[in-house]
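The complex appears here minus one protein chain, its other protein chains still in place.
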Amino acid sequence: MKRHLPIIILIAALLAGLAAPLATGASAPGFFVEVLLGGLMAGVLYSLVALGFVLIFKASGVFNFAQGAMVLFAALSVARMAEVMPLWVAALLGVGIMVLLAIVVERVVLRPLVNQEGVVLLMATLGVSYFLDGFGQSVWGSDIYEINLGLSKAPVLILRNVFQGGILINKDDVAAAVVAVLLVVALALFFQKTATGRALRAVADDHQAAQSVGIPLNRIWVIVWSVAGVVAVVAGMMWGSKLGVQFSISQVALKALPVVILGGFTSIPGAIIGGLIIGVGEKMAEVFLGPVMVRTFDLAGGGIENWFAYVLALLFLLVRPEGLFGERIIDRV
Amino acid sequence: MNLAAKTRFLAASVGTVAAVISITASVPAFAQAKEQFFPELVYRTGPYAPNGVPFANGYSDYLKLLDARDGGINGVKITFEECETGYSTARGVECYERMKNKGPTGATVVQPLSTGITFALTPKAPRDKIPLITAGYGRADSVDGSVFTWNFPLGGTYWDAADILVQHVGKKEGGLAKLKGKKIALVYHDSPYGKEPIPLLEKRSKMLGFDLLLLPVTHPGVEQSATWLQIRQQRPDYVFLWGWGVMNSTAIKQAVATGYPLNRMYGVWWSGAEPDVRPAGEDAKAYNALVFLAPAGRGKVHEDILKYVYDKGNGSGKREDVGEVLYNRGMVSAMMAVEGVKRAQKKYGRKPLTGTQVRWGLEHLSINAADIKKLGFEDFMEPIHTSCADHEGAHSARIETWDGKNWHVTSGVYHSDLSVIRPIIKASAAKYAAENKITPRDCSKEK
Partner (left out) sequence: MFYRENGQFKQTYRQDEALLPIAQDRIVMLALLVFAFVGVPFLASNYLFLSILNPFLIMALAAIGLNLLVGYCGQISIGHAAFMSVGAYAAYNLMLRVPNLSFLVALVLAGLIAALVGMLFGIPSLRIKGLYLTVATLAAQFFIDWMFARVKWFTGYQSSGSVSTPVLDLFGWQLDSPVKKYLFLLAVVTVFTLLARNLVRGHVGRAWMAIRDMDVAAEVIGIRPVYAKLTAFAVSSFYVGVAGALWGFVYLGSWEPLAFNINMSLDLLFMIIIGGMGSILGSYFGALFIVALPIVLDRVPAWVGAPLSTAMASHLASMIFGTLIVFFLIVEPHGLARLWAIGKEKLRLWPFPH
């Protein structure tokens, strides 16, 4: 119990912070729910990026900073191909491209760098992301492209009789949430029920033991990077349908880091829940805490969402380095 | 890799590095050709490429047109070279250093198309004697030519833009006095560019009694959900958008998704081009933006460009994109630089001119309605007359509206209220002069 005390205090403080705008009347209940939903939607995207991150980290111990570039590359590929073919064909081809990319990355980058230090691998994935950045733009162009899922962009007001003014939601947001849930279920089934999934889990637990019972490490890596690529296609399509696709190196990949710290480096549910917490926390902080800070300290505008996630993760690290769902780390000074 | 291979590799690396350094170090010798060199700082990649590409195409095409149609500027051939900045200040400065001494007389004039790069180049330009044209961007206080001798914010500054937007929404409300108690939100790119209009808007809000809500958006601007949640909560009467690149289209899409009425949303002139609204398409209908130089459309000069440049296969972009908002703005920007050279040629002769001479030309620029017509830019711009005290030359803009397919100019010409802007320009320029130990010129003695 004593070990858990700091984390309990931290979570209680978070919840209290969450409820504060409602309790103090700083926000109408309807708007509060909207911010919550907005945060969850942002969180879904973080979760998906973090998911790819965790998958790769589990299986190969690589901090994949190229995950953000992969998301945008996938989205760009799908968007451009969808201009000349039906969207579902483009999406399937997009998956194919990402699998191809996984094979190339494994063969060209990972295999020669096996057993290197973590930071070297991390920098190598940054190299990959520079490459993807240039490659994606030279093949697909640097304009803004659209992925049209055929959903109306106009917002819908719901629950008008519960909250004053109703709650604004968007169809593509709902669709994105549904897709994310389906994806997580599919991944869970894949990991629990298939032989490949079991092999993946074995590799994640212990590389050498897995290898000694005859699990081919290299093939596992390809599979893991491919799965991360598929996740990237889904995340990219959701992102693209909402905001349009343009090849900008976004900081989405870096955001995955606090998410996995929160959820635990090795936990898939942790990535999802961590993403949602970060998403909600960030938006809540920006919308409710931001204006207060601007007024108090006479700041030139808010924007605290830029660092909120990292500082939150830092606090988490200090009280519980293994994250919410991660395995306990003994290795500590 | 074994030791021997590594050694070979090492030797090869050393050789390469040495070769590279020697190439970089060698300064190419230029023959004294009858050429005027125009460096171009462009961005055709990255998050700002959707807006950077058409501008760069317009700029290059106009220079190509002059060479193809007129054989340059009064017989002096135009040469130009592009350098990719990626909208990054550090790379922009490197491009500037790389190109400033090219051509027989060095860089004629630099147009960085980035407020951040403008800030970085402002102290360098006087030392290198190269004028900076920042048409519609850059430092608003550089209108004051007595302090900012080398800066030329031709045709408009952000303080004009902000003032004109306030005037327009005031007119919509039925008089500036009616703005009292209203709420205006500024959604801005969190950089010197986006922050530039804030002092003017703050002053206006004090004068007229409206509330100003400042909402910064972090580079590159794809993450705006919290911004729009705040707009939904605060329900401002108007939203001013000060965005660039992918931030613009994101903002418009978010506005649609939040249900904010687009006819109450006004972009600055950098947030009102085709790439900004096209991703939202029909949904972006009724969105408005400022236009200062060159709205969308084709005029006489475009016919020439199609005939002399595109028909010969020399076009920089796609034929159908000729006449877009930013393409036209690139063209007009190039045109003003060329007119500065022409003006200077009248004084210094028809030969390649130095930066100092072109600076004089830009300070005595006088493009009246007849000139505009002669150049083929009728209806695309207002006359511009610069002087030492006024490096801007024109202080007007119009409003354009997106109808789902095209941009249309939907208002008359507004002139910014100089009685409001002048004092802030003076104060800001004086502060800059004091901090950087500049003695202002006496404009009454300049001819």
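To keep things simple, chains are lettered A and B as they appear, and every chain counts its residues starting from 1.
One rule holds for everything that comes next: a residue touches a chain if its C-beta (ideal position, glycine included) is under 8 Å from a C-beta of that chain, and two chains touch if they have at least 3 such contacts.
Not measured: the values here are computed from a predicted model.
Trainee: Write down which of B:Glu97, B:Glu282, B:Glu303 or B:Asp379 is the residue touching the left-out chain.
Mentor: In the full complex, the listed residue that touches the missing chain is B:Glu97.
Trainee: Looking at A:Gly52, A:Pro155, A:Pro258 or A:Gly275, which makes contact with the chain not pictured?
Mentor: A:Pro258
Trainee: Just one of B:Thr79, B:Gln167 or B:Ser191 touches the chain that is missing; which is it?
Mentor: Considering all chains, including the one not shown, the answer is B:Ser191.
Trainee: Residue-wise, where is subunit B in contact with the chain that is not depicted?
Mentor: Against the left-out chain, subunit B lists 1, 3, 6-7, 9-11, 13, 17, 20-21, 23-25, 27, 42, 44-45, 49, 53, 56, 82-84, 86, 89-91, 93-94, 97-98, 101, 115-116, 119-120, 122-124, 127, 139, 190-192, 195-196, 198-199, 216, 219, 428, 432, 435-437.
Trainee: Touching residues of subunit A against the unshown chain: what are they?
Mentor: Output for subunit A: 63, 108-109, 112-113, 116-120, 122-124, 126-135, 137-138, 142, 251, 254, 257-258, 261, 297-301, 303-304, 306-307, 310-311, 313-314, 317-318, 321, 332-333.
By definition in this document, only the chains that are shown with their structure count from here on.
Trainee: Quick check: how many Å separate the C-alpha centres of subunit A and subunit B?
Mentor: Distance between chain centres, rounded to whole Å: 36 Å.
Trainee: Would you pull the subunit B residues touching subunit A in the complex into a rising list?
Mentor: 44-47, 49-50, 53, 190, 195, 198, 214-216, 218, 220, 222-223, 225-226, 229-230, 232-233, 245-246, 249-250, 253-254, 256-259, 275, 278-280, 283
Trainee: If you look only at subunit A, which of its residues touch subunit B in the complex?
Mentor: Going through subunit A, the ones touching subunit B are 27, 31, 34-35, 38, 41-42, 137, 142-146, 153-155, 168, 170, 242-244, 246-250, 282-283, 286-287, 290-291, 294, 300-303, 305-306.
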